[in-house]
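Mind having a look at this structure? Questions to follow.
The chains shown are only part of the set, and none of them has been moved.
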């Protein structure tokens, strides 16, 4: 292999990567960073400064919405982990070879339709005159139709639904890599179920858990339709604020500031999560 | 060539498009559904390109054009302005003339008021009734600027008069905000689209709501108890217009469309779909029968005289309103 | 450890309940496509195919609804382009990170993963802002309309591409890492040229991963909303068309019918991807 | 009393019987091996003893008490897994301490115990190493230490040398044997490598298709195999197929498939007329003519030098016969015509093995 050919192919392979990262990821982020420090002082008149950020910090509505979004996202992430782990375990360790692929594929079902249709499906099921409420009335379990939409619980159910697949996939792939002999060794040396779970399974699955949590958290924090459509009157979500700034208030400057704030905030949460678990991006998310 | 319409849901029904394309076989109509805010946002993002004809409401053209320069002046000679209701035409022209150039002509008008299931809630008469505790969990509204204005009227204020005085306007907004936050526990949910509202009303989940008249007229056909009720303080009236984006590439087709949809036989089809009243002299008579009946049930002459036309929004007001809306949304 | 049989049944029950949870909203959304009513909700008025095949208003069926069909066409078009581009670049990235050594490799690798942890909304607005700024300057200074930098299909493609490449790269990298480099050496040793080796040995090995990356990218593109929302122009993809329809016009069960078609389509695609992967699994 | 005994243990998976009616008794402190080809049921038997499977029939006793009802974490048998199953996320010290912690031994006793067992396996002071910093042989020893620190009644080892390379394996064979001496614990060792089983064990059970074919000391298996399977599996042998003819005083005459007749000792219940196999160990063969029926003639096909284990391959009637030729002292040359001979006692005749 000649050295020049190696150089040339390196350049050829590097170019698309560099263009992609530079033009579609880095420059646009710098772009909103730049726009976010422009202050509108009049029609088509701008100055530079941090007023947009100051507005963001001083207005409790925005702050609280961001905190609420983060808090609910963490909750959704935790729920997805708790609900998804047994499923991932089943797929990776209990199901037979053949049903494994089928089950795995079934986990992808939510991906088959858009967020919109999923939310739409939930609405059909959960609204006051929806399938569940009406069925319960019909069976005499409840006397009055109940409204199951427009509260945080529903938003959480819907969000967990949308993201749980991204929790299960990395979990399955790490758990599949685990030799059953490790578990058996754990029991053989005297461990109880709990000990084996706590000291062997969890540490082993940690990269998968962290990867799943990061992706789930990011998707939740960045979701738009599900909280809006299922949350109704009580659904304030930070992406909606960004949307409002951009679409209903044409205020790109503060919208960009919101965007940058969201990015900084979520990056912080991800960083903190990685720190706490002693993992890194490259060993978790990238590993799948 | 292609005519790219940026318009409201229902404003480009398939049968009208089919008729248009039959008459002008070389024109292809492509439709993007939108609303006032998104029309402006979209055109701002495209720098006025990407669409050939937009239909913002009359009060939303001026500020957007001054600030973002997204429209181009109309060539009135290409429009059959003589077919339009003169006072609507003049009103719109007055609202949308900048440096002597006219940017919009009227298309249809309608009102925003309340939709009420009169069998269940016969007493709903005023904007304030939407927040009446006796309808706990059975009313609705759209969390947009219209409801801010409506609530202000309901509180006995005239928001349009305060447009010129931002501080007073803010003061008014604060009161409105407070009232709507209180109201939150009464209403079932905020509706976001005509369909959403229809489902709520038809299923009986909601018995009274802020509504476009057109939506109410549609439901009247399904259930005669569901009627449009103009509030005591007057229904809010809007005129949706024709406006050509600055980067429009099919002006001739756009003018053809404008003239086409104002023809009497087309107006009828259009109104059947939109439920709104064409800006032509005998607009109401050109409505399909069921809609006409619904209108006559809803309005008497005094209601028509009491219409409150939206006034041009000066720049800056919308930011204040936006924040108010967000506060309401985020409140618990 | 052998669990007790009873526990095992509870566990199985849980798994079944979970999958019911997964299909429930889809079934709910799907069933009302066949309800003979103007509204996608109870009561059940009887079975109908109208929402698929009826040729005229008011129950304009999906297959006669030009705008939904147009939206579907746009989504397909965007999906295929985006998926093809992301697989192509993902493959390059895979070769770059698996086969090549260069400075700052591990930092750049992390950078490659980063788009996954940027919320889609932000990708959408940031690309919108950048592209608009450039187009705006071009307009202001030179008076040219750079339409491809204005909201529209090209921008949607860029927006979706920006994060899909990460996904396709990860999928293809995982496969390429399992590739035994001695297979390539064996081919060279048997007299094949580099190009032939790539075509007959390496790419066939990568193909299942490239295919499933394509399918995933296509599906994600098809259902993407958050990024696309800010970047659409007049040719909206299906999700946006449906959203507009739902929020701005009125959702009739035709939207349910559309969902049914989407589910069938995605289901078939998913099945196809198993068939592509299965026989070669042992490789 | 026996440390471990199995009585008529059977294990069925569905209709397939993986272990069939196996009984064994292992005396305290001895090194017992189970030797058999892949898939014969060795691991299944061991997993029943450890408690990961429960027997379909039969009983398993440890120190005289039946354990079939006990869950695996309550049995005092510890296991060294085929791929060792060291916990990759723990250090060496944590791995060894794991079992002690599960037992809730007081913390201050754990440290010294870990240190002591590490010393005994010859790796003192390695507590803080990561598992992947260890070489194959070191991992092996940690896996044993992890079990031995718990002072089990029986240590089970499932082909623990399988993953090691050749030289290391030779070395570890001897080391394992020494460790067993040192700990004086009962070892139950599984392998499909006959030399491992022979070299290390006090007793070996030869297993085939779920059953024990023979249990005995290594030399007994080698010198007096009870079946064709054992004769073929334990030690090298050239196998000649034929039909048993006349049998006289334990000696039989076999008409070979390839033609010719040979004489040997009938070692199982084969009867005149049965299809049989004659097993000839390389070291039982000599170049040069022998008694009638104890000679085959052929040509030297190749000389395989391997020090003390050198062989001559002699081709006779299309069959290759391995003849021991320690250090190539016989001086044969390739292509040369030779006779190969043996004494009738060292040619063993067994009924033909099924499936071969």
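So that you can tell them apart, the chains are marked A, B, C and D in the order they are listed, and the count of residues begins at 1 in each.
Assume contacts are C-beta pairs under 8 Å (C-beta built on N, C-alpha and C of every residue); 3 or more make two chains touch, one makes a residue touch a chain.
No experiment lies behind these values; they were computed from the predicted model shown.
Summed over the full structure file, the protein chains occur with the copy numbers A x1, B x1, C x1, D x2.
Here is the rule we use: only the chains that are shown with their structure count from here on.
Across B-C and A-C, it is A-C that has more C-beta pairs touching.
The most distant chain from subunit A is D, comparing centres defined as mean Cα coordinates. Centre-to-centre, using mean CA coordinates, subunit B is 36 Å away from subunit C.
If you average the Cα atoms of subunit A and of subunit C, the two centres end up 17 Å apart. Subunit B and subunit D, compared by their mean Cα positions, are separated by 89 Å. Looking at subunit A, residues 127, 129, 184, 187, 246 sit in touch with two or more other chains. Residue numbers of subunit D whose C-beta contacts span two or more other chains: 52, 71-73. Chain contact summary for the complex, subunit B toward subunit A: residues 37-38, 40-41, 44, 64, 66-68, 137, 143, 184, 187-190, 203-205, 315, 318-319, 322-323, 325-327, 329-330, 332. The touching residues of subunit A, counted against subunit B in their complex, run 43-44, 59, 61-62, 64-65, 127-129, 147, 149-150, 232-236, 240-241, 244-251.
Per the touch definition, subunit A reaches subunit C in the complex via residues 9-10, 12-14, 16-17, 20-21, 24-25, 27-29, 31-32, 35, 83, 86-87, 90, 94, 101, 103, 105-122, 124-125, 127, 129-131, 134, 161, 183-184, 187, 193, 196, 214-215, 218, 221-225, 239, 242-243, 246, 252, 255-256, 259, 262-263, 266-267, 270, 280-282, 285-286, 288.
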